[in-house]
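Report on one structure; see the data block that follows.
As you look at this complex, bear in mind that one protein chain is not there, while each of the others sits in place.
Chain nomenclature is as follows: A, B and C, assigned in order of appearance, with residue numbering initiated at 1 for each chain independently.
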Amino acid sequence: MIMQEAINKYVHDGDCIALGGFVTNRKPYAAACEIIRQGKKDLYVQSGAAGGDVDMMIGAGLVKVLFVSYLANSGFTQVGRRFRNAVEQGKILFEDYSLDVHCVLFHAAALGLPFIAVKNMLGSSLIDKWGIPAEVYKSDPKLPPFKLKVDTNPFNPDEQVCYLPVPKIDTAIIHVQKAAPDGTCRIDGSLYGDMDISMAATNCIVTCEELVSPQMLRAEPWRNQLPNIAVDAVVHAPYGAHPSQCANCYDYDGVYLRKYDKASKDDQLFKEFIDEWIYGVEDHNEYVDKLGVAYLNGLHVTPGFGFKPGLKRS
Amino acid sequence: MIMQEAINKYVHDGDCIALGGFVTNRKPYAAACEIIRQGKKDLYVQSGAAGGDVDMMIGAGLVKVLFVSYLANSGFTQVGRRFRNAVEQGKILFEDYSLDVHCVLFHAAALGLPFIAVKNMLGSSLIDKWGIPAEVYKSDPKLPPFKLKVDTNPFNPDEQVCYLPVPKIDTAIIHVQKAAPDGTCRIDGSLYGDMDISMAATNCIVTCEELVSPQMLRAEPWRNQLPNIAVDAVVHAPYGAHPSQCANCYDYDGVYLRKYDKASKDDQLFKEFIDEWIYGVEDHNEYVDKLGVAYLNGLHVTPGFGFKPGLKRS
Amino acid sequence: MEWTNRQMMAIAVARQIKDGTTCIVGTGLPLVATSLAKNYNAPNVILLFETGVIDGSPFEVPTSVSDLRITYNASALWPQHCYFGFQSNSWKKNKVDIGFLGGAQIDAYGNLNSTAIGDYSRPNTRFSGSGGANGIATYCNTIIMMKHQKRRFCEKVDYVTSPGWIDGTPDGRTKLGLPDVGPQVVVTELGIMRFDEKTRRMYLAEYFPGVTVEHIVENTGFAMDVSRAVESEPPSEEMLDILLNKVDPQRIMV
Partner (left out) sequence: MEWTNRQMMAIAVARQIKDGTTCIVGTGLPLVATSLAKNYNAPNVILLFETGVIDGSPFEVPTSVSDLRITYNASALWPQHCYFGFQSNSWKKNKVDIGFLGGAQIDAYGNLNSTAIGDYSRPNTRFSGSGGANGIATYCNTIIMMKHQKRRFCEKVDYVTSPGWIDGTPDGRTKLGLPDVGPQVVVTELGIMRFDEKTRRMYLAEYFPGVTVEHIVENTGFAMDVSRAVESEPPSEEMLDILLNKVDPQRIMV
């Protein structure tokens, strides 16, 4: 499937979406850019450990509600600047979790559990300060009836635990190294919560560095993370995680990330940045052509190290 | 570590243990045989999908309480015969779960959750018929206060769910293809619940086909299932899953499994069987020598197929 | 052309499988039947196993759902908890079309016992336990394969391992917290039973060629409507040939 079709078919105004990867690693940037290009509105974003992908979507005004546990391009931007701006200016609704809890929420959704109870967040403001007002929780059918509830463990009345509702994700988008047209996926490097959001979501879009034959992946099925039946669309998008890292393929693009750091400080500079890099290119192919072959070659990881030693990072 | 030392150090009378694998695949038989040889008593066994490994331990009189969701050498013995005999004769305490629930209980224990709630088992006798009497649950500190509880979902008062306590496993034993002395493990083929019991248990013993260098496994860390810090003892035990299968290594030993099927029908025949194959050999090395090189060669899988086509199975 | 009732049973089940559907399969006859369907009327059927093996293509009859034979050419071998999750979500996401069940006892509403006969704590006969059956019965529409005997088709099962349509009332399942899916068809070596849309009670839909309705009634321990029963089509030569010479040439199962 081509990117435009996949996003058009599986991401709608008002949907709840989740993006894979972690901060500056294997983030599905190509898909995020296409969502921005198509101008999807009023999105509910379950972001987990988000990076520039979600920061750009916030900056472009697509996000209505953000469920967040971390948002940064760590090492380049310590706090996502469009996120920060939107929160400080009261432009979006947001709700905080700890990253651990966000991870286990995605996992519980993948397991199809009715709810989950944990000990994390007890004794912290994550319990009693709610970003989404109680009345919004009650009235918005896309949201659970409330953020959480502290109560006792039914098997140990002396123990307090935190009961959490399980998120309902419409569409998950992840970027992987290898996928077959049938949907079978193989991920190298860290998985993060990618399997969880893919299994939890009603629809799952996979973008991949390499589109490979099913036979290749099925010869060693124990190395595949997602089977055909878990995936709804496979999009071939080489460098689809740029400017973030993609294990065994490329390192992050520190120069680009610093450029984004500067641009995202300011409304006007941000607008110019996305005008140039998102709206100004027709699709992901034009984007990578704009970067150029030699430039992208310079990001390739050095086999054996798993990253690019000596990479220019500032 | 050698097998005798690992079992002696990490399996004690009265412990709760869990064994990896599934029915006739990657069951840690060599370790199970050593537990029998050492005559460990009053074991609480969280068996999941058990096979001959647990059936022999029951037959040898080691098991006090069995948590079971399936026990068979499917295709060879449709119901574990020593298990069946022990239950029908009232010789052990046992508790039934569905396999799905047993799997998610192990998983919840691996996640360190205080308890877990599911929809499985609702409307079935698994809810209201308890194998372990309520007063035993209350009085035995190795057991949770009760089997389970049906109550409403706090986020949906109209929905019934089944609340389950999370098992407390003292020692998990799994058999893997490759392990390094530092504890790093790589499993080929299906994982079943092996990662879960390993992470959930206080101690984890790994037996392995091949003891390999840490460097070999650490060169591709995304292919490793258990890291060094999750494992307490690594035992080199080639053919340690015989007579069950071990992916990429050997198929099951149908002839042996049929022999066990016959022997386990009868108290006396069973005694003769374990006298010959467990008590009659000093250790796993003597066991494999008794089987012989040519015989074991005959079980090796055919690369590319993942099993041994044309294997004599009856 | 000759065939056994067990072969007819496999063929009758294969005919239930629509192409492109996804089935949760247990070992034994269900695997033979779905393999037959894959080789004849439903080439794109996807087989799932409770061990987490997804879309495997077994070509020697496997003895269990953990048999390495099942993993050949599979799409992925998921850890157990992923199977659990996929099954739990499949109902909402419409990802599994049918699951297979068997048992030692069944009642008129498709409630199944595969745990024990007699008193649960000290049974006359103990079986292997639920295995994955209960989860399939909780979340999936099911095809049940059984031996047709009076003591197995009984008024009340001794233990409900896998809930069917409970007591047949329209909210029988939902009031217990169960998704509104359930048994669709029961296939035995004598014929095919379905469940009435309104009463959810088992009725005889088809009797196999050579089997009489009376014989089925005699071997059923509860009152069963037979007014809608028709004779099944006999197996085609082609389907029987594939079953015997391609799916189970070693005749391990049929």
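As a working rule, a residue touches a chain if its C-beta (ideal position, glycine included) is under 8 Å from a C-beta of that chain, and two chains touch if they have at least 3 such contacts.
Everything numeric here is computed off the predicted structure, so don't read it as measured data.
> Could you tell me which shown chains are touched by the chain that is not displayed?
Spelled out, the missing chain touches these shown chains: A, B.
> Among B:A110, B:V176, B:I278 or B:L299, choose the residue that contacts the chain missing from this document, as touch is defined above.
Result: among the candidates, B:A110 touches the missing chain.
> In the complete assembly, which of A:G61, A:G75, A:P214 or A:G298 touches the absent chain?
Answer from the full complex: A:G75 touches the omitted chain.
> Out of A:I35, A:C103 or A:V235, point to the residue that touches the absent chain in the complete complex.
A:C103
> Please pick, from A:M3, A:L148 or A:A247, the residue that touches the omitted chain in the full complex.
Looking across A:M3, A:L148 or A:A247, the contact with the absent chain belongs to A:A247.
> Tell me which stretches of chain B touch the chain missing from the display.
110-113, 182-184, 195, 199-200, 202, 214-215, 217-219, 221-222, 224-230
> Spell out, residue by residue, where the missing chain touches chain A.
Chain A touches the missing chain through residues 21-25, 49, 68-72, 74-76, 78-80, 83-84, 87-88, 90, 96-101, 103-104, 106-107, 118-126, 129, 131, 150, 159-162, 189-193, 195-196, 245, 247, 251-252, 301, 305-307, 309-310, 313.
Going forward, only the chains that are shown with their structure count from here on.
> Would you mind checking which chain's mean C-alpha position lies nearest the centre of all protein C-alpha atoms?
B
> Nearest whole angstrom, what separates the Cα centre of chain A from the Cα centre of chain C?
Those two chain centres are 40 Å apart.
> Centroid from C-alpha atoms only, then distance chain B to chain C, rounded to Å. What do you get?
Centres of chain B and chain C (C-alpha means) sit 28 Å apart.
> Can you give the whole-Å distance between the Cα centres of chain A and chain B?
37
> Residues of chain B touching 2+ other chains?
Those would be 104, 107, 118-119, 159, 161, 189-191, 247.
> Could you check chain C for residues that touch two or more other chains and list them?
Answer for chain C, listing residues that touch two or more other chains: 53, 71, 77-78, 81, 84, 87-88.
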